[in-house]
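As you look at this complex, bear in mind that one protein chain is not there, while each of the others sits in place.
In order of appearance the chains are A and B, and numbering begins at 1 in each one.
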Amino acid sequence: MTELLVDPFRLPYMQRALLEVVLLGVLTGAVGVFVVLRRLAFVADALTHTVFPGVVIAFLLDRSILLGALAFGLLTALLLAGIGANRRVGDDAALAILLTSFFSLGVVLVSRTRTFASDLTAFLFGRVLTVDRADLVQTLVLAVLVLAVLAALRKELVLRAFDPAGAVALGYRTVVLDLVLNVLIALVVVAAVKAVGTVLVLALIVVPAAAARLLVDRVATMAALAGLLGAAGGWLGLAVSYEVSVGYGVRLASGATIVVVLVALFLVAASVAPLRRLAAGRQGPATLAARGQRERR
Amino acid sequence: MSWLAGTFSGGFVQRALLEAVMVGALCGVVGVHVLLRRLPFFAMALGHATFPGVVLAALAGVNLLLGAGLFGVLVVVLVAALGARERVDDTSAVGVVLAGAFALGVLLLSAQAGFAKDLAAYLVGSIVTVQPGDLAATAAVGFAVLAVLAALHKELVLGAFDRPGLAALGYPVLLLDVALLLLVEVTLVASIPAVGTILAVALLVAPAATARLWTDRLGATLTLSPLLGVASAVVGLAVSQHWRVAAGATIVLVAAAFFAVSLVVAPRHGLAGQLRARRRATAAARPA
Partner (left out) sequence: MGSEQGPVLAIRHAAVAYERAPVVEDVDGTVSSGQSVALIGPNGAGKSTLIRAVLGLLPVVRGSIEVLGRSPEAARPKVAYVPQADTLDPEFPVSALQVVLMGRYRRIGWVRRPGKADRAAARSALDAVGLAERASARFGTLSGGQRQRVLLARAIAQEPRLLLLDEPFNGVDAVSQELLLAALQRLRAGGAAVVMATHDLGLAHLACDEVCLLNRHQVGFGPIGTTLTPELLRVTYGGQALELRGDAVIVAKP
């Protein structure tokens, strides 16, 4: 077992990759809890696609990819608020259109280059094994920033997730809160772009948090567990993809392997969860509330 | 005009044009139901999730669309099963399945050499390499889907408008749901050669959303939406040929442009219309 989990990481590039995915795991796990509680998986998915043209433009202009992605992330958040407000359109449709049209813009820009296919793949799926020290520092800074904001705004964000009407009634500017969360998601996407690519970031955000939600009841514990699961998935995924690629000659993309491992962890959590409830011998308020809501539907 | 005609001479372009028209029309009609039943996210997830099916089919040497279609059915079942459990709400369930399935597809594909080129085609389409076989498949699928939609029209509309009412009348609600989801899945898969898995959702959502901005009537929406779909596909194809950029993506940009323009100028539900209505309301409320 130790051969699998420790040996690959004697190599410096693997060590950097490991550090990157562990940092990302913690970061995405924390943000992911709010994405799952607020049922924002679609928004998060959209953001992973809409920052793509920003990344491409920055790359073509030889500027900071971070800034390019961030610019488009902010643009998305603003447009989403604006378009989604139109009652005839609705949030779902607005997101789908924003997501696909921005993504198409990126594809069109990339398609003018000769290395279209491989560039596209790199943007979409990342190249975690080519992470360098500058990338690590960038990820660390973003992680600290995002986690600090989450910690500072924790009670407001939880309130907004749990009782949106109550939050408004208490006088919170929910539009601002939502914008802040969307920006945080955009930052997380930006942080993960190089490592796992825009497509697989969604998995890092949603899956560990969804798994944690099945197992624990309190937001803080959920965030910690999600971070732990994300980091564990990253570690295991890297180890497995290395082992299979080097040991068996079947080249497995690292980013994708990490995601598959995370989903496997989720499925384990999903099968363990009902047993946990049986052991506790009672139904928690959340379950009853959910049941009541289902009944009223 | 001659520029347009000139652009469309040439065998592969004619095939691409035919495919564009069929896909645009089919997605336009199905898209209205996607909007009415609030399925854009689900469609997005389906688009991603059929990806492993495509890869498996490629590895097995089977028809790609068949592989995608069968895998899509599996996904529909999985999502329904996961979403029905407490604590895993529909959105997160779909997110998990989307992510997992897509990663699986990438894994399968990356195990093969030279996977980048094929991957790009699956994701964003390759309409200019459409073969006569693909055209026949699209036509067959198109006719079948439209026929079923016509037959189940009133039940599907009632189900979208008042699901408990549909149940109260004694209709098999779950069966009808699954039927619609399968129709959407089949449509998505049929659109893959044209615009790829990620962008197929755009053709399902944008023309229908645009049509909804212009009319209040269901019949008119079901007519306008496919027209917009066809227009987006044809114009997009022409522009992409002219500027030599990815065709599928250009088609989507044109569809999005129609939407954006309508968002501003549509008489009642666009920005212009709503501002005018608000101004009229404040003028009426002002004391004489």
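Just so it is clear, a residue touches a chain if its C-beta (ideal position, glycine included) is under 8 Å from a C-beta of that chain, and two chains touch if they have at least 3 such contacts.
Being a predicted model, the structure only gives us computed values, none of them experimental.
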item: Options B:Ser110, B:Thr221 or B:Thr250, residue touching the unrepresented chain; value: B:Thr221
item: Touching residue (missing chain; options A:Arg88, A:Arg154 or A:Arg251); value: A:Arg88
item: Contacting the left-out chain in the complete assembly, out of B:Val62, B:Ala168 or B:Ala281; value: B:Ala168
item: Touching residues on chain B - with respect to the absent chain; value: 36, 151-152, 154-155, 157-158, 160-162, 164-165, 167-171, 212, 215-218, 221
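Heads up, the rule we're going with is that only the chains that are shown with their structure count from here on.
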item: Separation of chain A from chain B, taking each centre as the mean of its C-alpha atoms, in whole Å; value: 25
item: Touching residues (chain side chain A, partner chain B) in the complex; value: 36, 39-42, 44-45, 49, 83, 86, 88-90, 92-93, 95-97, 99-101, 103-105, 107-108, 110-112, 116-118, 120-121, 124-125, 199-200, 202-203, 206-207, 209-210, 213-214, 250-253, 255-260, 262-263, 266, 270, 273, 286-287, 290-291
item: Touching residues on chain B, where the partner in the complex is chain A; value: 35, 38, 40-41, 43-44, 82, 85-89, 91-96, 98-100, 102-104, 106-107, 110-111, 113, 115-117, 119-120, 123-124, 198-199, 201-202, 204-206, 208-209, 212-213, 244-246, 248-250, 252-253, 255-256, 259, 263, 269, 274
